[in-house]
Structure formats: C-alpha cells, structure tokens
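Got a structure for you, questions after.
Just one protein chain is left out here, and the rest sit where they should.
Our next item is chain A:
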Amino acid sequence: MFHIYCPYCEEWREEEEFHAKGQAHIQRPLDPESCSDEEWGDYLFFRDNPRGIHHELWVHAVGCRKFFNITRNTQSYEILETYKMGEQPRFTAECPNGESRDGAASADLDSQTASVQEARA
C-alpha cells in the first residue's frame, strides 16, 4: 500500500484514493496532420518500461481529482517524489540521488522533496 503525497492537497493519502495513468511527460505531437505513421504509432503505443526509476502520471481520483506526476522505482517501489503538472522531476535515471544537474532546482520542488525525505525519516 502506497502512501502518496498529493502536491495539490499537500497531504499524504492512501493509494486507494489514486489511479495510475501511465507514463508521464508524453507530449502529443503539435502537428498531428504532418506526423508519419511511425511517429504517430510511437506517440500512441510505445512507452518506457524501465526496471528502475520511472516517471508516472497519477490522478487523485477521489480527492482533488487533479493530475500530477510521481517518480517511482518500479523495482523497489520507492516513491522518490511527487510533483505538479508542468514541473520537471528532480530524480531521474541519470541522477537517481536527486542532485540537480544545473544546481538550481525550483523552490517548489525543494520544499516538496524535503517533506518527502522528512516523512521517510
């Protein structure tokens, strides 16, 4: 059972309130009319399926009903962070410790990660 921090409600809630909606950060092609079959098929059907760190779209279905993102390890099931739509993940496969590549993570992400770490401790 996951305990998930909803970045909009700013509360920890149980897994049953949420639904997973697949991989996060998938951009619909800006000009679908000019897509090749290859590009359109890739957009519709092809997903990352890593054994490790994965960015996922979730919805707080019976809470605020807002969509947000989770960075989760698909092997250990550890949730590394949750973040709002439009924000970028701090933890990635390239920097699994959350060390910002340019050293300037947004203030929002910082406070949120701090609260995640606090809760884990």
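Methods note: a contact is a pair of C-beta atoms (placed from the backbone, for glycine too) under 8 Å apart; a residue touches a chain by one contact, two chains touch by 3 or more; residues count from 1.
One rule holds for everything that comes next: contacts and distances are computed from a predicted model.
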item: Among "Sarcosine oxidase subunit beta", "Amino acid ABC transporter permease", "Carbon monoxide dehydrogenase" or "GTP-binding protein", the UniProt name of the subunit that does not appear here; value: "Sarcosine oxidase subunit beta"
item: Sole contact to the chain not displayed, among A:Gln27, A:Asn49 or A:Asn97; value: A:Asn49
item: Touching residues (missing chain, whole complex) on chain A; value: 1, 15-16, 19-20, 22, 37-38, 40-42, 44-47, 49-51, 54, 56, 72, 74-75, 77
